[in-house]
Each structure stands twice: as C-alpha cells, then as structure tokens.
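Just passing along the structure, written as structure tokens.
Every protein chain but one is kept in place in this view of the complex.
Naming follows writing order (A and B), and every chain is counted from residue 1.
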Amino acid sequence: MDWPRGLEGLCYGGDYNPEQWPEEVWKEDVELMRRAGVNLVTVGVFSWARLEPSPGVHDFGWLDRALGLLHEGGIRVGLATPTASPPPWFGLAHPDALNVAADGTRLTHGSRDTYCVSAPAYRDASVRIATALAERYREHPALAMWHVHNEYGTRCHCDHAAAAFRTWLEARHGTLEALNDAWTTSFWGQHYSAWEQVMPPRATQYLPNPSQTLDFRRFLSDAMLACFREQKAVLRELSPDVPVTTNFVFGDWVPVDQRRWAREVDLVAIDHYPAADPPAETAFGADLARHWAGGEPWLLMEQAAVTYTGPRMAAKRPGEITRLSLSHIARGSRGAMFFQWRASRGGAELWHSGMVPHAGPDSRIFREVCELGALLPALEEATRAPVEAEAAVLWDTEAGWALQSPGLPSTELSYPEAVRQAHRVLYRHGVTADFAHPSDDLSAYGFVLVPSLYLISDADAENLRRYVEGGGTLVVSFLSGVADEHARVRTGGYPGALRDLLGIRVEEFHPLPPDAAIPLSVPGGGPLRAGIRPVARNGTGPLPGERAPHDTGTFWSEHLHLEGAEALARYAVPDAPGPRAPRTDAPGTGAALAGRPAITRHRHGGGTALYLSTRLTDGAYARLLGLEPVPVERVRRGGWLFTINHGDEEQEGTGGLRLSPGGYAVQKVQPAV
Amino acid sequence: MDWPRGLEGLCYGGDYNPEQWPEEVWKEDVELMRRAGVNLVTVGVFSWARLEPSPGVHDFGWLDRALGLLHEGGIRVGLATPTASPPPWFGLAHPDALNVAADGTRLTHGSRDTYCVSAPAYRDASVRIATALAERYREHPALAMWHVHNEYGTRCHCDHAAAAFRTWLEARHGTLEALNDAWTTSFWGQHYSAWEQVMPPRATQYLPNPSQTLDFRRFLSDAMLACFREQKAVLRELSPDVPVTTNFVFGDWVPVDQRRWAREVDLVAIDHYPAADPPAETAFGADLARHWAGGEPWLLMEQAAVTYTGPRMAAKRPGEITRLSLSHIARGSRGAMFFQWRASRGGAELWHSGMVPHAGPDSRIFREVCELGALLPALEEATRAPVEAEAAVLWDTEAGWALQSPGLPSTELSYPEAVRQAHRVLYRHGVTADFAHPSDDLSAYGFVLVPSLYLISDADAENLRRYVEGGGTLVVSFLSGVADEHARVRTGGYPGALRDLLGIRVEEFHPLPPDAAIPLSVPGGGPLRAGIRPVARNGTGPLPGERAPHDTGTFWSEHLHLEGAEALARYAVPDAPGPRAPRTDAPGTGAALAGRPAITRHRHGGGTALYLSTRLTDGAYARLLGLEPVPVERVRRGGWLFTINHGDEEQEGTGGLRLSPGGYAVQKVQPAV
Partner (left out) sequence: MDWPRGLEGLCYGGDYNPEQWPEEVWKEDVELMRRAGVNLVTVGVFSWARLEPSPGVHDFGWLDRALGLLHEGGIRVGLATPTASPPPWFGLAHPDALNVAADGTRLTHGSRDTYCVSAPAYRDASVRIATALAERYREHPALAMWHVHNEYGTRCHCDHAAAAFRTWLEARHGTLEALNDAWTTSFWGQHYSAWEQVMPPRATQYLPNPSQTLDFRRFLSDAMLACFREQKAVLRELSPDVPVTTNFVFGDWVPVDQRRWAREVDLVAIDHYPAADPPAETAFGADLARHWAGGEPWLLMEQAAVTYTGPRMAAKRPGEITRLSLSHIARGSRGAMFFQWRASRGGAELWHSGMVPHAGPDSRIFREVCELGALLPALEEATRAPVEAEAAVLWDTEAGWALQSPGLPSTELSYPEAVRQAHRVLYRHGVTADFAHPSDDLSAYGFVLVPSLYLISDADAENLRRYVEGGGTLVVSFLSGVADEHARVRTGGYPGALRDLLGIRVEEFHPLPPDAAIPLSVPGGGPLRAGIRPVARNGTGPLPGERAPHDTGTFWSEHLHLEGAEALARYAVPDAPGPRAPRTDAPGTGAALAGRPAITRHRHGGGTALYLSTRLTDGAYARLLGLEPVPVERVRRGGWLFTINHGDEEQEGTGGLRLSPGGYAVQKVQPAV
C-alpha cells in the first residue's frame, strides 16, 4: 500500500462540520486553521440530512461555499460520504431499513447509525448519495481524499439481516450439513433441516450457540465491508486518483475485522481514544494500526483534546496532546487528526472536545494545538524509514470475538486485556513491538508473544511451529490454541493445536477467584528467567516493588503435564490465607496444583516455545523475558530515535540527553545493532 | 394563594381506602380516627374500578356509605378522582391508550398508572368519571377538597404522545427551523425537514439528543398538566367553592415542573418520603414545597410511619413521626397527612406502613399517631406568621432535567445532590433557607446559593446580576450557567452567562475521580472565609473533625482565570497518593491545576459574587460562609420559634431551655433582629 498522492506531508486537522455553525463563523474557522497549521479537514461525515433534505432533493450550496473557503485557505479536504447517519426522512420512508435489536426492538432515528446494512433501501440510498457527492466534487481542487461512512460498527437482527446471513453462511460452509457440523447443532437439539431455519442470534431462552455468534460477527464485518466496497467502487470510477478510506474504531463491541478490511482501503485510518493509561494505550493502538496497514504508514484520523475515561472526561495534562500525537506519529501515523475542529454547542456530543474548545482560541488547548501544528513539518524527515520492531505480539480479531461467548470457563476473560498486558510489558521495558496475525511470516522477530489465542486454524498453528523451528522464541499464554476456527474445542488435551509445539498437555483448567494468588517456585531457586534473547541489558536484581523470589500466578492456573518441555516455574503451596483471602477449601483456589509445572520451556527445532499457564504481574513477565524497565517511550526509525518522557520526573535519554518531565526528543542517532 | 375555606385548622389524617376492607371494619376506622384526632382523609384515589366496574356502569353505593360514616364522625374528606389507575377493562377496551416504553413495549394493567395522557380515550374516560363523581358528591357535607389524580408522573412514547409532542413543539418553537436550531440537529445529521419526522426519544442506536430529551420532559409536564386542568374545570364548574389540588411527588424521574403546576392548584400538596437523612431531607422537601406555594402555606399530603431507605424499610425512631411532622409544619405545612390510614393486607404495597399498622391500634405507631393528633391543635397559633428565611437556594427543575442527559462531562453529576448539599449546609448551621427560582426577586435575601445551575436563560442571568448589584451575595457552584434554555453550551468560556458577574473565565473542566482530593490553599494563610454576611456568631476556630487548614476540593475542578475576581483559595499540590489513591499521572487527577484559583470572590455593584470551582465538604462550605454548626433544627415564624432536637444528646435551646434527646419546643420569643 503506497501512501496516496495528495496526502503528502504529515496531515494535521480534524473533523470540520461547518453546518453546525452560522456561515459567519466559517471565515474565522479557516483563519484559525491556518494559525494552527491545519492542512487537512474531514468534511461531511454526518451531512446527509443537509445534503439531501428530502428524498432525491439535494442542497450542495452550503458545501460548495465551505469547500471554497477551505480551498482558498489552502486546507485540503477529506470529503465524507454521510451514510453513517441517514436523515430522519429515511426511516419514515423505509421502516424496514432501520436496525433491529436481538430482542426485536426496531430502533428509531435520533442518534446516528440507525439502519440495517442488509436492507436494500439503505444500500440504494447510500450509493445514490455517494454518487451525487462524487459527481459534484470529484474535480474539486480541495478534494484530497474520500472518507467513506464513519466508524463502521452496527448490527441488526431483522429479516433482511437474516436472509443475508444465510447467504453468507452458505458461501462459507457450502452445505447445511457442514454448517450443522461446524456449529455442533447436535448440542441442545438445534440441528437445521432447511436454510430458512438459520437465524441471527436473536433473543432466546438461555445460552446461544458460540459458533453461531462468532459467525454472525464475521458476517456483520463482511456485510458492512460490502457496503464500503459498493461506495468505493462509485468513488473510484468517478475519481480514479482520489484515495478512499474509512476510519476504523477500537472496541470489544466492534464487529469489524480491520485486518481484512485494510486490504480494501487506500490508507488505513483509525479513531483512537485512549482512556485509563493513555501512553501505553496509544502505543497499543498505534502498533495495531501499523499491523493493519501491513507495516506501512497509516493515519490517526480522530483523537480528542481531552481524555474520556468512561465515568468522566479528564483534561489532558500539559503537553499531553503533543506527546500522544508524537507517539502515534513515531509508530507510523502520517499525521494527527482530531474529532472535531470546533467543539459543538449542542447535539448528543456537545461535551466532546474540539481543537477549538468551547472557551475559544484563547485557551490552553488551542495554544497546544498551534504548537503541535508548528512542530509537525519538522518531523517529516524522521518518519521516512519504517518503524523498527524487535518482537511481535499476535492479534486475531476472530479469536477475540470467540472469547466474548457466554459459557466460557470464566466470565472474566478479556482478550483485549490479555493482549494489552503482553504489549504493555514490552512497551514499559523498551521493546518496540509489531502486532502480527498467526498466519503472518514471523521469522524477523526475536520473540513472539501469544496471549490467550483461544481459536486457531491448523494452518496457523503450523505457521507458529515453523517459526519456532526456524529459531524463534514463542511465548504462549493460557487458553491459547484450544479451539478450531469454528470455535469447537480441540479434544485430547489443551492447548490443542499447540500441544506438541509446547511439549505439554493440559488436562484441566483451574481458573482462580479474584483474590487468589498462587506462589510460583523456580526449580533450583533464583529469579524467574526464560533464558531467551533479548537478555537483560544491565543488571539482574529484582526490580523495586517486585518480590522477585515470590512471584505469584493469578486469575488462572492449569493442571499441566510435561511432554518434552521443562518447568521454569512450578505452583507452590499458597500461604495461609489472610483475612480477606478465600478459604483454601473454597472452589477454585488451586491448592491441588502444588508442585505441578506453571511455566514451561520447550526447545523445538532451533527455537524455544514457552508456556504460561497462569497470569504473571507485568514485572514478573518482563523478568521472565530478561527485560528491564525503561522509563521513557522509545521508537527507532532508521537513524532516528523518538524519545518521549510521559512521566513527572526528569529522565535520561540517549546520547547524554536529559528529558524534562513531559519532554520529548527526535534525534539522529547511530542505527541500532 | 389564600388558604382555602373548609380546610381550617391543621389538617390531620391520611389516605383512607375503605374498599380494601369489609364494611364492618369501617366503623372501627372512624372510631380510631376520632381517637387519633384525624380531621381529614383522602378517599377514592384508586377507586375507579370499584366506582365504574364496567364501562359506563357506576357503583357509588359503597362510597355513599363510607362518606356518610366519615361525616357522622366529623371527618372531612378530600375526595379523589381515581384517574391514576384506570380499571382493567379500560386497557382491554382501548389498547392504544396504554403507555408505551421507549423501546416500544406496550404496558399492561396490573399495577397503577397504565395509560397515556395523550390518548383521547384516556382523556375522555377521565373527564367522564370526574364528572360523575362531582355530580354525585359536589354537595356532600363531608367534601372539603378535590384531590385530582395521584402523583402525576408517567411518560409514554406512543404515536398519540408523538403527535402531541409535535403540537407542543410547534407552539414552543414556532417553526421547524427554530426547532432544528434549538436542538442543534445538525449534529449527527438529524435535521428535520417535516414535522412528522420529530419523535419522542424512542430507542435509538446511541446517545440521544439532549435538547430533545429536555423538551420531551417539558412536554410531559405540560401534557399531564392539561389532564389536570381538564378535570379541574369540571370540578370547578360543578362545585365552585371546593378547593382543587393534586399531590406532588419528589424524584429525579418525575417529569413534572411543580413550580409551574403550582399556579393551577388551589393549594400545593406534597407526598414526602425522606430516606437516608430524614431530618435534613424533611427540611429540604418542606422548603421546596413552600417555594412552589410562593411562600404561602401548603399541605403535607403523604408521609409514612416508617422510613423507606431503598433496600429496606426502617422503623422510625421514637418520637420521629412527631418531630418530622413538626418540621414540616414549622416550614409551612398546614397539617400532617399519611399514606395510608390502615396498612393494607394485600396488593403491591402490602408492606407500606399505615397510621394503623398491621399490628393494629395497640402499637407504638398508633400511639404516636394519637399523640401527634393531640398536639396539633395547640400549634396553630404559632403557624400564622410566615416562615422567616435569611438565605435562598436556587432550584430550577429544568436545569435538573438537563443534568440528566447522557454525554455530560461526568456521569456522576446529580443536580438534586448538589442542591441538597447547599441546603443541608444551611440547615445544619442554623440558617433557614427559602428555595427560589432564578427569575424570582431575590433582594430580600442576605445571600443566595446557586448549586450547579447548568441551564439559565439570559433574562434569569440578568436577574442574578441585578441581585448582586443591589448588594446581594451570590455563591455559585461549578457547572452553573454553562447552557442556555435549549441546553446548548454558551461558548467563549464557562460559566457562560455568569462569567462577567463572577469576574472569571473557566476554560476547561477537570472532573475528578471519586478518590481524588485536591488540597486548597488560602492566600495569606488562615481559614477559608468569604468575608460575607452572615458572619460567624461565636468563635472562629476550626470545627471538631474538620481539618480547617487542609480543606480539599473533590469531585470537580476547573482551569479558571481571574477576570476581575480575586482568589479566596487556590488548588495546591496533591499529597503523595496513598495506597488506594490514583496515580498522579492517571487521567483526571487535576495535578495540572496547582496554584490556580479554586474559589473566587468578585465585588460587583454593591454586592459580592463567589464562585466554587470544586466541591467542598459541608464543614468547609459553612466555614466559607462564616457559619457555625447548630445542633438543633430552628425555624422562626413571627414571634414563634420552633426548635427540634433530632439527635441523641441533650441540647441547649433558646431562653435557657434544655431539649432532651428527641425533644422539641414551640416558644413565644422576641422577634429576630
């Protein structure tokens, strides 16, 4: 994926919704944009109701004027198709095209995203408005990019969706018998004898079928992708040289397989709203975007000038807007965009932040926005070489979906949390990581972490085997490999497809209660060490605050047999329980595992396969890998080194550099060995 | 509003539902009522199904007999129209008149309040039964009052409601373009091109529009008020001399603007069920009722003989029934009424208390009921003069509704809690307060507290300015004044409409996590003091249990600029976090504000405008105002002083009086200076 022409330089700007403001404000907008260094804005994301106020009647005048002003100001435009929010008239004209919840509730307009992507009326209307836009603006000099839709991520359980789901299933499984087999419909007597019996997972009496819910997620992703492709075809035909993208969004709820979608866009773009731990989450999301983009540049299409923590919004710390933008750019983004340019004064997100906040340009936020805009041009040179990663973390969206099924051994499992921990351990210990799919060529990586990869195909398991045979180090966490691509458990012992590679056989899971912690003992004593590259660079003593000789496993444990592997750590006898600890005879405290292997190492071919049957602390996990904490964020690209100090204390950088609290540096250095 | 004829004396009694009991019980009821001193009962609130067992067929015989017995016993009757609970046959005959939830669920009878106030069939049937009742009983000698309906407070999202909502909106906004502007429908592309597109806030995909939900609340209030007025017109016409009321109920969920309704009733009546902190909540509700009544007398129509805390009911403490009744009366109630006379033995509220509990008259509750009944006549003289209030707290129902929107800067905001704190601070420190609306003449008050008044019109903001100019002291808490009457944010800096008056400009909100507390430092040292009247009456030392030199701000903080105001307190550097405190680099801990103003004072005209950008403890708030704790409740009316000791320790009263634990006094004293 080459970076598209017309988007040269680092992109800077945000969503611009002129229709929210009187036209007299627009001139000030362009002026302020110029002051801030803005060079790209996204226009029209939710403008359908203004562009087509009644069916077939278009009003492009206001948009003509807005684009004109932007172009005069030298601001490029990513013009959006507005299909993420059909106008109110649409649902009244086509009630069958509004989406339906699992319990049969037909939704009403009034928010956004009220449509069923499988409804013909929605598909037709979407193509028509995209065509009208493309016909009018395909040669507009401000047009730099098409932005299709917004944050694809809806679901629907209506009859249109059911019919489309069946068509999709027939293409995937071929025959109804193959579907019955893949879904194990023999359980609870759900065997289908005709295609019409197959349904989306609508409200039912008790647990749904996990293979059905997984396939429905896959279908949703493909159904939305079909919408995207339909619009893209129109835009491509009418303006062959303008790149087309859409903005991916993160979240457990998102039924989009971004990696597959990435093949269909001209550039990968993400909306990113880190919450609890913004620096680590920024690195996580940015590395994931780079993975979707196949290691190529991508674009941070939305970020916010404040942090949304869930219960409340939180002001960003001084300089944090710049630091997090810089982190995104260091990790591959070709710019830093925001939602939105000017904070709205009304509507559902009237308290969402803007580059120009409610307080106006005389504000810390706008001043920091201007500083960032001034900084970006100087960064370009440093961003030409690829990001250098030493390790990889596996990420498989479908495996994550499968871990959202009800009826799993624990209701507390979270695939994103498991992956975030693996990535965070590397992030906090100075290792830049790529994400990779289990089917990717992994041979370039010194080691590869595999957190809770519940579901894996035979082919992908074979790929992991090849990686280890070729000398790689694979670090697999519990609950990996246990299911096939239909979410059926692989029998004969866990971790199923990875058993031989890991040289172990697990016969039982022992999930742990929240307050249980099983001590781990290292045979022969000494600290926990995998003995793998990368070794610790300086020193081996326990880290401050970590009880090296008393590492514990939490959350999960397993009854594991060595079948070729050796034990790096074993479960020890729990301490006498404290006042709040569960009784040792309470279900699931795992006392039965005392003496059994907890962490194993298997030499296989030229490489090593490690297995973690329990959850370690971040510190113990890092120590196992021979890593030491690095208190600043560091990313290397060719001869350039990005260093960011997100913390409150001065830190030492590279080459004698001192980084003040919140400081950063982009330096030309010797390439890493 | 003159106190209606026929309701002379202090009213005492409760809801009486003779139809729940065999007629042989009725005689005992009247006998016990006389023993208890009851002089008014509310009859017929839920009697529709017994009065009109099938459509158009009436059965008044039982009610004739019950009213006859009551009259013989000298008990006055507030006769209710039974429209809060249509009979089961009603919903079967008119399924379109049953209310519909936001998700489209049509409710079924079986509880109470199953109707849509916008459904013609419900309106017609309501007027018919009210007419039939009025025709039969308008000259009944026991009839002292009409009690329309019960606790208005339903909502409906059906098509009748949608049509009525549109009519209401057209009257409010005039044109569709004005509505689009007021609601900022340009956000997320919800621009309406025809009235039929406008809907109640039905189930939609994501966040609804906050201006729509606010207007829907306003509409619900007016739609129910129209029902009330329709019935009132019938009753007035048929019995011009009988006062008409309805009973207001408290609660976040209640879509009733009681202040506006109060203009339509002949007397204000409230149902009041204090829960967590009964004495303070009693004062709060009673003061609010007096506000709705325009400072005139009102009536406590329902209270309970036990306390409902939510998870469980709790017995009232010895004497508590009397103390809380006395507090209501001291604050303006012309009596003390209960729900209900005799605890029911079945039905949904079979565990609701009664003046005659399940245990019967040989019970502490009934004995206390008798004691209270015996006490009331002696109180009348002391209740003739108006309540004397030294301060006011602003209350605006619509501002509270606006603070229930999703998408606010914090999900933890609660308007009632903010107002309760302001009122409680005065209550616990010996200051009797009125509630006032932002449009009210405030010139009589020494100071006026303005807790989190999110929404304010230009005219009301101007009224507050006039108050300060005239010498008043206004104490405004965070998140006030930020939105206009359509719930649109006022741009240019917070607190929007109050910026100039307060001499400040806030550019960013920094809501705080639950366990964060930012120390406040007072420039020049010394305790936190606004330096306003009323000054502390005796002593200035720190209160026991309060860390005067280490006051902290919690819940909220702001990035605030002085623009004419001075800083009374500034944010200081937080202490090192404790083991459970958040990391200082976690989002939203507000460390960035160190040294910035937290509490400000602005001299304006002849007065003072204070601003609190964070939440203080009750003690610090009081200290700021120069108040000292007063361990008893005190209310002055003319030369009379009510003193109530709600606590467990003996306290000193006025004039050398000693109040035993739980004791009270009503004394003739010198008028306050």
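We adopt the following convention: a residue touches a chain if its C-beta (ideal position, glycine included) is under 8 Å from a C-beta of that chain, and two chains touch if they have at least 3 such contacts.
Predicted model, so just to flag it, every value in this text is computed and none were measured.
A.B. asks: One chain isn't shown here. Among B:314, B:459 or B:573, which residue touches it?
C.D. replies: In the complete complex, the chain left out is touched by residue B:314.
A.B. asks: Consider the whole complex, including the chain that is not shown, and state which of A:458, A:508 or A:566 touches that chain.
C.D. replies: Here the residue in touch with the unshown chain is A:508.
A.B. asks: With the missing chain put back, one of A:103, A:124 or A:650 would touch it. Which one?
C.D. replies: In the complete complex, the chain left out is touched by residue A:103.
A.B. asks: Would you indicate which residue among A:486, A:604, A:623 or A:637 is in contact with the undisplayed chain?
C.D. replies: A:486
A.B. asks: In the complete complex, which positions of subunit B touch the hidden chain?
C.D. replies: Against the left-out chain, subunit B lists 17, 19-20, 46-50, 53-54, 82, 85-89, 92, 99, 101, 105-114, 154, 275-278, 306-307, 309-318, 343-352, 357-360, 362-365, 646-648.
A.B. asks: I need the residue numbers on subunit A that touch the omitted chain, in ascending order.
C.D. replies: Contact residues on subunit A toward the absent chain are 103-104, 183-194, 196-199, 201-212, 406-412, 486-494, 505-513, 559, 584-588, 590-592.
In this text, only the chains that are shown with their structure count from here on.
A.B. asks: Between subunit A and subunit B, what is the gap in Å from one C-alpha centre to the other?
C.D. replies: 46
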